[in-house]
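Only a single protein chain was left out; the remaining protein chains are all shown in position.
All chains are identified by letter, namely A, B and C, in their written order; residue positions are counted from 1 within each chain.
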């Protein structure tokens, strides 16, 4: 009897899930024997904004219902590709300090080539599509929602 | 005072280091504030060999001295690329079961594009260059060193 | 007729609320947008295009978790209890 429940992709509060738990969940996939590589992308808070302003902290807001639907769509569409066994996307919301983890994407693939393609794809898709917004709070006291 | 020592890339016995420790070491890099994404590749034991034979277990042998030199070279050359802040490669040796972790590659980069390129690069290079060999042990009792 | 507006990102910062109910007399989105702009000045620039005539191209309208597409979004009908979200372009972390 395996007591580990499959971990649901989607929006979580900051720190509610560890990367380790997501990888363990991929390792519990019934098709894990077909997996030869596990790929991980972790987005973290960088100090320098795109315009070069110095970031002090970050706020992530999410329309959970819509974001969860889109995250599931992205994972399911990528799992249909040849050699992609599992895809998990966990995006956090809340208040973040420098270098805090914002998002985890984990892909289990038969061979590494498919895995590299799929994780890049997954990141591009969640950045464009899921109903999540980030606000950079700068050291000069100003703030900006990024679009 | 930060008591965490920088984790050395190289050859280790199976399970001697966890992925979590490597990621923590990247997060302790003095330039971590410049990092926006952390990329991970984990190679694990797949049940099906390239010729389709069913794998039961795997043996990894390593020429530690040479492999450690080459791993350092790969990490240092990639860290010279624009936007690449840290690169760690940990390759295990010993006896492995299905789905056991064989190797970790971790890249910390300013932006994700450089990170995706660098980790693919790192994996291609270690596969081609480091003095490590794998033997697949099949369920029919035969074995084969892969070259 | 009561409808509920869900606020995210800038809208949450402006209103300091997660959601808010509005009582509409007509049944279309335009009345709701007018009420929002009347109550919260900074919404004008976010919601309308430069001529203040139609919805900004930046805004996606979601009603009961369904995206609304089409040319004339302002004139779509709303129903009692609808949950409306007005979304600016997303920016995942």
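Basically, contacts are C-beta pairs under 8 Å (C-beta built on N, C-alpha and C of every residue); 3 or more make two chains touch, one makes a residue touch a chain.
Source: prediction; values computed, not measured.
Student: What are the shown chains that the left-out chain touches?
Tutor: B
Student: So which of B:38, B:84, B:103 or B:118 would be touching the chain we can't see?
Tutor: Considering the complete complex, B:103 is the one touching the chain left out.
Student: So which of B:19, B:55, B:110 or B:132 would be touching the chain we can't see?
Tutor: Residue touching the chain left out of view: B:132.
Student: Touching the hidden chain in the full complex, which residues of chain B are there? Just list them.
Tutor: On the side of chain B, residues 43, 45, 58, 60-63, 65-66, 69, 91-92, 96, 102-103, 126-135, 145-147 touch the unshown chain.
The working rule: only the chains that are shown with their structure count from here on.
Student: Counting only Cα atoms for the centres, state how far chain B is from chain C in Å.
Tutor: Between these chains, centre-to-centre, one finds 49 Å.
Student: What whole-Å value do you get for the distance between chain A and chain C if each is reduced to the mean of its CA atoms?
Tutor: Centre separation, chain A to chain C: 28 Å.
Student: Touching two or more other chains, which residues of chain A qualify?
Tutor: 43
Student: Using the touch rule from the top of the page, what residues of chain C touch 2 or more other chains?
Tutor: none
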